[in-house]
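A short worksheet on the structure shown next.
Yeah, one chain of the complex is gone here, protein chain that is, but the others are all in their spots.
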Amino acid sequence: MTRSDRTLTVLTVISALGIFAAVLMALLVAPDAAGLTVDNTFAQRIIYFHVPSAWLSMLAFGVTMIASIAYLVKSQRRWDSVALSSAEIGLVFTIAAMASGSIWAKPAWNTWWTWDPRLTTYTILFLLYVAYFMLRSAMEDPARRARFAAVYGIFAFISVPITFMSIRWWRTIHPVLIDVTQGFGLSPSMMASFFFCLAAFTLFYVVLLMHRYRLELLREQVEALKEEAGY
Amino acid sequence: MRFWRAAAAIIWKDIRAELRTKDIFSSMFVFALLSVIVFNFAFELRVPSMTMVAPGIIWVAISFAGILGLNRAFVIEQDKGSLAGLLLAPVDRAAIYFGKMLGNLIFILVVEAILLPLVMIFFNLSLFTWPHLLVLFLGSFGFAAVGTIFSAIAVNTRAREVMLPILLFPVLLPVLIAGVKMTGALLDGDAFSTLGNWLQLMVLYDAVFTVVAYLTFGFVMEE
Partner (left out) sequence: MNAETQSSPGVNDTPMIELRRLTKAFGSKYALRGVDLRVMPGESLVIFGPNGAGKTTLIRILSSLSRPSSGTVHIGGLNLATHADGIRRYLGVVSHAPLLYDSLTAEENLRFFAGLYSVPNAEPRIAAMLEQVGLTSRRHDLVRTYSRGMVQRLAIARALLHDPAVLLLDEPDTGLDPQAAEMLHGLLVALSAGGGAEEQGSKGAKGQRSSEAGEQGSGGAEERRSKGAEEQWSSGDGTQHGTRNTQHAISTIQPRRTIVTVTHSLERGLAIADRVVILAGGRIAYEADARGMTAADFRPLYDQYVGGGR
């Protein structure tokens, strides 16, 4: 095994252990949140997955933007592969965050969804990255596809904070039905579990990124071989 | 200086060509008008007062018409291969961007100039005030800034024009939100000074994305 293969394997194992430990901490070790009904107490624990997922989706898209800029500047194919891999993982985390949020919302607020600023912006984020993949799939020439996707990736990420601001201000004029921030208050002992989960998820993201990137490189090699063989 | 002269030459060229055919303008205008009328029917019976939905209708109509115009502008260049003529010339790619973007902006503004009085008549509203014109201008600017580069991208994809709304609307949202908010506030009779935040947001949006487009347009133009 090459050195990088070995590093990847080691990291994968550590990450798997990390996630396992995170699950344990989230479900068993972390203390109950104070002041919630019995139903909600267990559901509240989803925060240990929900918030890291959301943060990671943002991180993933940030990485996509940086890789996009790098690609435009350097014209090296691998930066596009990084951008693509990170966007894909980001999309998965986005869906995970929205799903976990929904699962929490139902017992907590008796609704699956609410159009509060954070969720609305998150939906836009989701749409932005779906558009990113639609753009990629509508282009055939790999060099041009990479370039266009890079440009769009930059626009998309920069639009997120501005969109968030606009939606935030939009909602403050109307009564806020549900205060999302309620129940986010974490006691110090909960903090420990929280940050552990955050770290575990981040490592998980990095490992996934490395695997996906490697897969992308292999896929390109296969394409090249197919072409040469006359397919 | 050559930069802006080239951009101006491109704007003039597009305007002159458009004056002859009136292709783009007429389809934009008709589409905007139809949108307004359709929305009027869509909402009329369920809404106590049309003033409530007017801002949304206006901005959606402008968006749809705008997308139509953006698409036509680049598709025409692409099909005839005339864009290559531009790209062959010793002109900064960014000058081409500004030329196309300002040309698109002018088309959108002209459509708005004619649409607005009609909306005023249909809905019996007063919208031709200086504050509101400023709001429309800023919103249209943002629309043109992002829409121009995205339509250049879209035209080169398999899905062609269909790709533009998919790419554009999520990124354009702040402009639409701010536009609808401000139009609504002005209709409600709020003082212009209360719109400070929203104006800043629009200006920020316009400035940031014009700069990003300026920096990245060259990459979109190369093959």
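Letters A and B mark the chains as written, and numbering starts fresh at 1 in each.
What we mean here is this: a residue touches a chain if its C-beta (ideal position, glycine included) is under 8 Å from a C-beta of that chain, and two chains touch if they have at least 3 such contacts.
For clarity, every value in this text was computed on a predicted model and none was experimentally measured.
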| note | Of the candidates A:6, A:74, A:106 or A:226, the residue in contact with the absent chain is A:226
| Touch list for subunit A against the chain that is not drawn | 140-143, 223-224, 226-228
| field | Sites on subunit B contacted by the missing partner chain, in the whole complex | value | 2, 5-6, 9, 13, 16-18, 20-21, 80-82, 84-92, 222-223
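Simple rule for what comes next: only the chains that are shown with their structure count from here on.
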| query | If you average the CA atoms of subunit A and of subunit B, how far apart do the two points sit, in angstrom? | reply | 32
| Partner subunit B, residues of subunit A touching it in the complex | 72, 124, 127-128, 131, 134-135, 138-140, 144, 147-148, 150-152, 154-156, 158-159, 162-163, 165-167, 169-170
| said: Which residues of subunit B touch subunit A once you look at their complex with the stated criterion? | reply: 146, 149-150, 153, 156-159, 163, 166-167, 169-171, 173-174, 177-178, 181, 197-198, 201, 204-205, 208-209, 212, 216, 219-220, 222-223
